[in-house]
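Here's the structure, in structure tokens; my notes come after.
Every protein chain except one is present and positioned as in the full complex.
Now for chain A:
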């Protein structure tokens, strides 16, 4: 071969190799929060820098747009490589075959750095179909200033439901005697994050073991009856009384001295309450019907999943690892959202030293317990959540708390409605 031919061949090879190196790989990633997308922008840039030639195309939108959009993409076989996945939807999406089992990709990779219970939430029928990024748990918020004024001890792990009732009564104050307390002891309505922690802490269950039918057990009924009695006794307002006020603002406005809801409300509380009063968090008291076998904590995770439409699963899994591991710092998680990477969660920064509440470790303790989510396919429909929040079990319980329906009738109606949905 002449020198000229050799040079030509070498040039061609260099061109081909150069083209191959320059070829861009695009990884698509969808999530339901534009705020979260902004938070993760730095981590995404770091991933791209560590993987030359890889571009991550991020699409973020509100949840109300996200689920219809990804559902349409699932129908057309065009899901992104990586998608945000909620504990409430993961079963349905796994059953539809849209989520890849990550176990083969995880292989021998150690998961020791993650909260084990959070990782388990992404396991459906033995397959790791989603991986946790953060997790949350309902807690009992309490107004320490009000407790001090009433001469009450703060809630602790030994608190019983009777202790709770006594405190709720003592904290209900109608100073001007007009029949409407300026401060109620407690605040509750039919929302899942407000009632279900009591049910599960009493060993209660709404659905059967395989999640195919509503079978509300006695422990659940007792827990709901306890909450209804708190309202009926006037220690909590009827929900209709506070209609028009954002439910997450009732505690912060000082209208109720105790409240159970998700730990993600810590951020809202910090912003709303400021220094106007002192507050803390505690576990929801264990119920009288709970046994060591049935007593569970209620928590769930926001997760990431690699979809079965992805053609670059190794790279997709690498992105999931990157966005769930130590790359994100404590500052990337809003108050009360616990990083799935335990070292980040245990950092002083996440524990929020110098801010209220001063016992954020409590949320980590909840996550260390056996967890139960109670989610099933179509959970949002039968439970009554988000855009369906006015119906289902939520709507029926509101009828009970508003004093318009007996608990028995409400649960019968909710069961019939839920089983109709689950049977479709």
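Convention: a residue touches a chain if its C-beta (ideal position, glycine included) is under 8 Å from a C-beta of that chain, and two chains touch if they have at least 3 such contacts; residues count from 1.
One rule holds in what follows: contacts and distances are computed from a predicted model.
K.L.:
For the chain not present in this complex, what protein name does its UniProt entry give, out of "Multiple sugar transport system permease protein", "Ni/Fe-hydrogenase 1 B-type cytochrome subunit", "NADH-quinone oxidoreductase subunit H" or "Cysteine desulfurase"?
P.N.:
Protein name of the absent chain (UniProt record): "Multiple sugar transport system permease protein".
K.L.:
Out of A:243, A:349 or A:408, which residue would touch the omitted chain in the full complex?
P.N.:
A:243
K.L.:
Thinking of the whole complex, not just what is shown, which of A:81, A:332 or A:396 touches the missing chain?
P.N.:
Final answer for the missing-chain contact: A:396.
K.L.:
Of A:133, A:342 or A:378, which sits in contact with the chain we cannot see?
P.N.:
Selected residue, touching the omitted chain: A:378.
K.L.:
In the complete assembly, which of A:68, A:113 or A:326 touches the absent chain?
P.N.:
For the chain that is not drawn, the touching residue is A:68.
K.L.:
Hey, which chain A residues sit against the chain that's not shown?
P.N.:
These residues touch the chain not displayed: 64, 67-68, 71-72, 74-75, 96, 98, 180, 239-245, 378, 380-381, 386-391, 395-396, 398-399, 402, 404, 417, 420-421, 424.
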